[in-house]
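Heads up, one of the protein chains got dropped from this complex, but the rest are sitting where they should.
Lettered A and B in written order, each chain numbered from 1.
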Amino acid sequence: MLRFILRRLAGSVAVLFGLSLITFALARLVPSNAAAVYIGPKARPEEIARVAHQLGLDQPLPVQYFTYMRDMLTGDWGTSIGTKQPVLGDILGRLPATIELIGAAMLLAVPLGILLGVLSARWQRKAPDILVRLISIVGVSLPAFWLGLLLQVLFFRDLHLLPLTGRVDANLRFSSPIAATTGLYVVDTILSGNWTALRDVALHLVLPALTLAAYPIGLIARMTRASMLEALSQDYVRAARAAGLSERLITYKLALKNALIPVTTVIGLTLAYSLTGTFFVEVVYNWPGLGTLTVKGLLNLDYPVVMGVTLFGALGYVVINLLVDLAQSWLDPRTRLA
Amino acid sequence: MAAEVLRSATSVARAGILRRFRRAVLADPLALTGVTIITLLVLLAVFGPWIAPYPAQGQGESNVAARMLPPSATHLFGTDGLGRDMLSRVMVGARPALAVSVLVVLLAMLIGVPLGALAGYRRGRLDALIMRVTDLFLAFPPLLLAMAIVAALGPGLDHAALALAISWWPWYARLARGTATSLRERSFVEAARSMGVSEVQILRRHIIPNSITPILVQATIDIGTVILAAGSLAFLGLGAAPPTPDWGLMVADGRTYILDQWWLSAFPGLAIFVAVLAFNLVGDLLVDLLDPRSTR
Partner (left out) sequence: MSAPMLSVRDLAVSFVTPDGTTTGLDGVSLDVGEGEIVGLVGETGCGKTITGLSVLGLLPRTARITRGSIDLDGRNLVGLSESDLRRVRGGDIGMVFQNPASAFNPVFSIGAQMRMALGAHERLPHAEGSARIRDMLAEVGLPEPDRVLRSYPHQLSGGMLQRAMIASALLCRPRLLIADEPTTALDVTIEAQILRLIRGLQESRGFSVLFITHDLGVVRSVSDRVVVLYAGRVAEAAATAALFAQPSHPYTRGLIAAAPHPAARRLALASIPGHVPADVGIVAGCAFTDRCAMAIDRCATERPALRDLGAGHLAACHLAPTAGVGA
């Protein structure tokens, strides 16, 4: 088991190196003169040349790559053209908001998705199965940005139940300010007992989380169903029936535990989806997270930001994959006790 | 070798699988709905400009006198900020949507399948190299790489298509490699090898044609996924530019007015949803058909 972990870690490091190469290549692929963009449109040629030299753009490529890697590893991810702040700082500053959103969405999607999938397999070919299959296929086909807009119209404009955009009501900054400990507002408000703010934060979180959760719910339900059906067709299920065990025990314990092993992979997939799915949800709900940061950077051609987020996202994906692999091999006694 | 991919795809279509497909579709109402919708889409893509009630507006001609009209008998989907009939815009938009996604999938197949088949058949160092490269590409969260490429190249439908194709080819390489690896052990391949047939010929005549079915299934599902991806990129402003009737772009344009003129974003988004849903329904059917254990 330990050897497996080490091998995976080594592999991940290799992948990360490759990723840095690709992001570096992309950054240098920029057709327009990065230096020119940095200064602005009205610069004179010699100023452009000076900035180019400052940014190290006139060095040979391998040297540039080396500097790039050195900077990345020491935490210097460049400076945003838009905010003129260090990119890494910007990213880390926006991170908690995105983590809170993705966290809420996954906390909703994973239990619900698994439950739907199990019910669907248990009552195969009956009403629950058909309903769940419909929900799943709709969930994976819905454009997140469209769903977000629809939900806004329904819950804000028509039902007046939930807020339209943002993470928290701006007025609260004065009446019940949130103590920033973790940056996760739900956690922070609970920690400081700020119940007014907690209620407001929670209300703001509902629609974005729901929107982001649609695809994961659909995918997890569908894969859990397939995985359960596979488990239920195994010899050990027939043997369990022959021993007189109840269908309930067989479904919710004996088959489910087996079925969850491949489901962890799917959960990893949905986490990966969320990494980019959050961009769209954040844009629609004006959520101050990594998504809105990146989209602004993309539209303003703020390359340092874009490359920074790309590398960050890829890093996150690698970590997610590693965790999923570890979880899977731990869940299955055949690999855990090899 | 890329030509071989296309040739195999068409020959499979002629084979008996079409008959089984037709029987399975007729038996399953959901899949039938999917196939119907796809047929509709294709018709719209080809004949859109002729079927649409206000074809010129569909292409972009404005009619400011009739701006922001809610859905009515004359304008089933209402009109947009420039007075253009939304129904026509959505109908005409089927062509760029379908064309781009088919193009992207085709490109991804034509790059990925030969590479993957080569890797799976040759094994050894070439295989390891190609697999490392695909691993790298697949190490990016979906769409992130495409977004970064579009950012580097600049917005536009062609750049978006290229970016998507670059993000997608590794999946096909992986798929083709898998089938190639299992096929190389089969006796007819061994026979060809022992007769001295060149590697390229073996790949073209035996490996690729026999791997094509799961690849085609994946391609069908992917057309829907790419429609969604391209629409998403356009929504962010990274895809098509006005006046192209791109569905994603229309949703983005309508966003500012969503609370009052909901129809501006609702119908184009609905089009994306329905298109993706249709391809997913048909894709599900195809996957079931290919599963040796299924009862269809």
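Methods note: contacts are C-beta pairs under 8 Å (C-beta built on N, C-alpha and C of every residue); 3 or more make two chains touch, one makes a residue touch a chain.
Fair warning: this is a prediction, and the values are worked out from it, not measured in the lab.
Q: Touching the absent chain in the whole complex: find that residue among A:80, A:189, A:211 or A:258.
A: Candidates A:80, A:189, A:211 or A:258; residue touching the omitted chain: A:258.
Q: Going by the contact rule already stated, which one of A:21, A:69 or A:245 would touch the omitted chain in the full complex?
A: A:245
Q: Name every residue on chain A in touch with the hidden partner chain.
A: Residues of chain A in touch with the missing chain: 234-236, 238-247, 249, 254, 257-258, 261, 331-334, 337.
Throughout what follows, only the chains that are shown with their structure count from here on.
Q: Which integer distance in Å separates the CA centroid of chain A from that of chain B?
A: 24
Q: Would you mind writing out the residues of chain B in touch with chain A in their complex?
A: 30, 132, 135-137, 139-145, 147-154, 224, 228, 231-232, 235-238, 248, 251-252, 255, 258-259, 262, 265-266, 269-270, 272-273, 276-277, 280-281, 284
Q: Note which residues of chain A are touching chain B in the complex, please.
A: Contact set of chain A toward chain B: 15, 18-19, 22-23, 26-27, 29-31, 137-138, 140-146, 149-150, 152-153, 156-157, 272-273, 275-276, 279-280, 283-284, 294-295, 297-299, 301, 303, 306-307, 310, 313-314, 316-318, 321.
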